[in-house]
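The other protein chains are all here in position, but one chain of the complex has been omitted.
Right, subunit A next:
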Amino acid sequence: MTTTQAAPRPAATATQTEPAVRMRGLVKRYGGRAVVDGLDLDVARGEVFALLGPNGAGKTTTIEILEGVRRRDDGEVRVLGVDAARGGRDWRARIGVVSQGEGTAQELSVREMLDHFAGYHATPRPTTELIGAVGLEEKAATRVGRLSGGQRRRLAVALGVQGRPELVFLDEPTTGMDPVARRQFWELIRGLRADGTTVLLTTHYLDEAAELADRVGVVADGRLVEVAPPDELGAELRRLATVRWAEDGAVREVRTESPGAVLRDLLAGPGDVPGLTVTRPSLEDVYLSLVGTPSTRPAAPEGDLR
């Protein structure tokens, strides 16, 4: 290597080293109201990232800006090293999308549909393999118009990953799926991840985020309120345990960071301690306090939602 050697092509280097998704100060306004209000986020290559948040938090708007189908009002957005607002066909070929609004012709069968769209990709996954991966074997010859909502979602997922994308956006992919289909979908995502595909998905389901994501970003009112691996989400909130027991016919409750000490004191006393429980906030409790809605359910024992 000498110093006179030509520098590596900047474009290629940027494409390889940049994160799969990079946003800085992303803003989108509708009628003067900011629905996305200054998002900063990096999603690494090969990572599975979940955007979690209530309806209207700005998840879909964000993901549509990343897909290059919605214009942003401010900020910087680079997807696979390319400004998302300027990506051309080659860029699109590297991205797979499962959106909420898309539709497919009702009068085609599942297999016909996948065979047709295979022709839009340079190296499509074989139709039979795709049908198997989303569990639509028995519906392969059924017309799309006669599929259930959950089955249509599965078809949308198949279409989204048909072109072997490097990066997949999934906007509430499992809405309407039954539990079996959801698990099948999770398997599919794990398979994509094993192949090195980057996945960015939005979801309402905490268990889904916990199950699939390397990191979770909680969005509320167009802002990211926390980004962390699912286990560490709301670490501070989770440190507080609640110790409950019955005393003189009333429920006593102590919130503490060291429930062990409280328990020692309680058990040191004479006799039994009726109704003794120690609970930590569940992922759901953490999520609800992060998005600013007080939990209406009693705290479940830790680990319940994993």
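Here is the rule we use: a residue touches a chain if its C-beta (ideal position, glycine included) is under 8 Å from a C-beta of that chain, and two chains touch if they have at least 3 such contacts; residues count from 1.
Simple rule for what comes next: contacts and distances are computed from a predicted model.
Visitor: Assign the chain not included in the display its UniProt protein name, restricting the answer to "Nitrogenase molybdenum-iron protein, alpha and beta chains", "ABC transmembrane type-1 domain-containing protein", "Transport permease protein" or "Cytochrome b/b6 domain-containing protein".
Guide: For the chain missing from the view, the UniProt record says "Transport permease protein".
Visitor: Any idea which of A:D90, A:E236 or A:D272 touches the chain not displayed?
Guide: A:D90
Visitor: Check the options A:V77, A:V134 or A:L159 and report the residue that touches the missing chain.
Guide: In the full complex, the listed residue that touches the missing chain is A:L159.
Visitor: Could you list which residues of subunit A touch the chain missing from the display?
Guide: 15-17, 30, 45, 67, 69, 80, 88-94, 97, 99, 101-105, 107-108, 112, 116-117, 119-123, 159, 163-164, 166, 196
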